[in-house]
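Notes to accompany the following structure.
The other protein chains are all here in position, but one chain of the complex has been omitted.
Chains: A and B, in written order; residue numbering restarts at 1 for each.
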Amino acid sequence: MTVTQIGAPLARKEDQRLITGRSRYTDNMVLPGMLHLAMVRSPFAHAKIEAIDASEAKSAPGVIAVLTGNDVADSQGSLPNAWPITPDQQAPAHPAIAVDRVSFTGEIVACVVARSAAAARDASELIDVDYDDLEPVLDIEQAAADDVLAHPDLGTNRSATWVFDSAEAGTGGAIDQSLADSDVVVERAYHQQRLIPAFMEPRSTVVDPTGEQLTIWTSTQVPHILKLMLCMTLGLPESKVRVVAPDVGGGFGGKLQVTPEEVICILAARQTGKPCKFTETRSESLLAAHHGRAQVQKLRIGASRDGTVTGLDVRLLADMGAYLGLVTSGVPILGAFMFNGIYKFDAYRFECTNVFTNRAWTDAYRGAGRPEATYAIERIMDDLADELGMDPIDLRRKNWIAHEEFPYSTVSSLEYDTGNYEAATDKALELFGYDELRAEQQRRRSNNDQVQLGIGVSTFTEMCGLAPSRVLGSLDYGAGGWEHAQVRVLPTGNVEVVTGVSPHGQGHETTFSQIVADRLGVSFDNVEILHGDTQVSQKGLDTYGSRSLTVGGMAIVAAADKVIEKAKTVAAHMLEADRDDIEFDSGNFGVQGTDKSVTLAEISLSVFAAHDLPDGFEPSLDSDATFDPENFSFPHGTHLAAMEVDTVTGESRLRKYVCVDDVGNVINPLLVDGQVHGGLAQGIAQALFEEAVYDETGNLVTGSFVDYLVPSAADLPSFTTGRTETPSTTNALGVKGVGEAGTIASTPAIVNGVLDAIRQFGVSDIDMPCSPYRVWSTLNEARTAGAQTGVAQ
Amino acid sequence: MAQGTQARTSITVTVDGTEYTDDVEPRLLLVQYLRDVLGKTGTLIGCDTTNCGACTVHVDGRSVKSCTMFAVQADGAEVTTIEGLSRDGELHPMQEAFHECHALQCGYCTPGMIMQSIDLLSEHPDPDEHTVRNGLEGNLCRCTGYQNIVKAVQTAAKNSGGVV
Partner (left out) sequence: MIPVAFDYHAPTSLDEALSLIAQAGDDGKVLAGGQSLIPVLKLRMAAPETLIDLGRVPELSGVTDDGDAITIGAMTPHHTVEHDRLVREHAALIAQATATVADPQVRHLGTFGGALVHADPAGDLPAPALVSGAEMEIAGTGGVRTVPAAEFFSDLFTTAVGDDEILTRIRVPKHTGWHTAYEKFVRVAQQWSIVGVAAAVQLDGNTISRARIGLTNMGSTPIRAHETETALTGCQLESGAVAAAVASVADGTEPPADVNGDAEYRRHLACVLAERAVMSAAAEPVTR
């Protein structure tokens, strides 16, 4: 190959429209006669709907229709959950518009359809809903106790309990015995606070019912899944529905959903016969778009005195919120395989109980299950190191899988194909200046400085590249994990690539163009990537779980290879050579040992004309491929954070952050770094800033960006990102996912750093976010307890 | 609504070099005027509490959040949006720098981020990292972690000699 685009830091193709304001976000769409929707949402966390009087709204200026739960009870179906994790999973029906009871603050109780957004909003205030307040359940542990029920008809708040036991699975020993035999057992309870994905583009949907087809433009990560689910939910014929994800302004799992708002837009459009648009406000988005995380994690880890980990027991309570969304129930299960992290030990048991509360539904948020698991194992490794008096790096080194041990079958039943934790960690330590910072930490401790230094360590690996269909099947997920691609060579030699994954910021157009340019030996600029429209991309399973490159990219490679094979036949015919003598290199098909060759473009034009093709040759180079991965991909990394904690105010300032990630081969380093930076910001935000807080009545306190603290540039430092490249051996590109890496590892690194600064005062645990107030309170409690027990301060 | 007469008001606004005269409801926000009346959908709405900055435009040469200004307040003003930055097909140095430095992913914060960055450079032609970060405190991005945005602003400063 002479052309090498793979590995080049090319600036993105998709930027031009976005930097000049020619973007195509859903809310930019205007259609003739388009109507606008406004939602009426419940101000109560839990209440019976006694009556709804919409008469005044219906006669308000510009109003075309009002939809209430009763109006659509027979047509709205129940929003889908595609992941029943157990055969006896309990779940309430999930109406798009609540019919007789609301189960969280923000649930939709009515919808106004009007000629303008202003008219819809004005009329929405005229709808009189008579509620009869019910007691809400707002706490995970309270929910598990089943004293107050989120859904009284269900009879329990417990949706399902899912267990993995290494002794039963044959992947390891029995946990109780293992812990009983351990020299040391550390037991902890960690809290994964509720987060809100907070993608920058509020969700928006436009539905056009005119014509033969129902066309839905919507800000989604999953146009294909959405189409199927909407058809199944509403009984629509799949062939009559088209879903388009135009420019989508971020998702992070938050747009991996089938939403009430989308269903309502369809119902309104079908009822009125007019295009209908709904765009949420940010406040609505924070209130009612699905949330993430929200787990209580109880862990016990056993180890021998020398630091060898022997076993891990994990008991989770996971907050589903009020309803099960598309994959709500499976999110904790995605974590089940990751609590062992990069470590080898003999016994592992995982048990998760999913519970309902009267808070917004939860579902996937960047990393979905895996950040939660990594947080827990990396926190408890630090706690164990503290218990054993070991350096946290040394403890990890002692227990991680050595690079020569790959492929490695883990205690949680996965097979890690490759990895080199030593290399990543060594590089991170060097970039960080670990020893110097430890020395400074000692100085500050002995000087009793007001601002103490803490060093936070986190390693991680994750299973991404979702996913081998067989594995998903074994976990009772409702679909497979393959991906589809089509590569078309146009008569001019330009290449069109259709992919089933659906970008919303990742840069697929650029990355995939680089891959295809290399594979087919064409110019990067002459490759066009088509996506995000079920009419253009008929098959696909969309974008989540860091799957686009490892699965979607591989489908493109497979389709491109088929193009080459077809073209070879034509080349042999054109060059009057034996097909076996045709060699393909950099876009040229040559005859071995001669200087005769034809280009892909020449072949393509010849195929288009079809005047002189080999007998029986179908006149097309276009090729489809569907790729189903044989395994996940396992990126890994070592992250280090230097935290300065002001012991007087409780402020935690991130002074230095170093991460070395191994995402296998890199297609575009610019984009890989960008993914890592953004992931870090979100993970750090969980550690320090963000939490969806409800008050005791179930009202969302952090209901706007005034109170839900998404950090700005002024609140974060620059990060030092390094890489090691240990190619995945599971896919031909040698790539692993990168979308979730930063988010997964940074949260525990930051919290471990905060704790490392203040453990000396007798603090052994702190909840997230580590706000100044919380750090200050925690220090005060420790000082008080220390004074009482006489612990040296 | 037992509200006032809600008379529409005639306004004349120059947007990206073109003068427009329209009758608008006083409650119409500048950003809604740009998007819904003029079809200038390059300027985006990301929140309802004046926090995110996605809607940042320039009014009479200074950056403002166009979701926190009524169109009637812009009567007689000159407004520049993301759509009015490139001249004769040439990208503005800040647009160029955002592209080069990979300072955008989903692109939703980008118009506001670019408009605010230009305002920042007009006051600080050669800003250090701290100045850039503080100058962008009113613009939220969920994708980039800001690192490449900071780099882009400094790159634009360098490339344009501070004159943007």
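Keep this in mind: a contact is a pair of C-beta atoms (placed from the backbone, for glycine too) under 8 Å apart; a residue touches a chain by one contact, two chains touch by 3 or more.
Fair warning: this is a prediction, and the values are worked out from it, not measured in the lab.
The missing chain, though absent from the display, is touched by one residue of A:Asp122, A:Asp662 or A:Glu740; that residue is A:Asp122. Considering the full assembly, A:Val648 is the residue among A:Ala73, A:Ala93, A:Val648 or A:Ala787 that touches the omitted chain. Only one of A:Ala423, A:Leu475 or A:Ala714 touches the chain withheld from this view, namely A:Ala714. Although one chain is not drawn, the whole complex shows that of B:Val13, B:Leu38, B:Met69 or B:Ile82 it is B:Met69 that touches it.
Annotation: of A:Ala439, A:Val706 or A:Ala785, A:Val706 touches the absent chain (contact as defined above). Of the residues in chain B, those that touch the hidden partner chain are 1, 3-7, 9, 25-27, 29, 45, 48-51, 53, 56, 62-65, 67-70, 72-73, 75, 116, 119-120, 134-135, 137-139.
One chain is missing from the display, and on chain A it is touched by residues 117-118, 121-122, 125, 281, 283, 648-649, 688-689, 691, 693, 701-702, 704, 706-707, 709-712, 714-715, 771-773, 776-777.
FYI, only the chains that are shown with their structure count from here on.
Centre-to-centre, using mean CA coordinates, chain A is 30 Å away from chain B. Contacts from chain A toward chain B in the complex involve residues 11-12, 14-23, 25, 27-28, 30, 118, 122, 198-202, 247-250, 252, 281-283, 504-507, 670-671, 673-674, 676-682, 704-706, 710, 712-714, 716, 718-719, 742.
Remark: chain B residues 1, 25, 27, 35, 39-49, 51-52, 54, 81-83, 85-86, 91, 95, 98-100, 102, 104-111, 114, 129, 132-134, 136-150 touch chain A in the complex.
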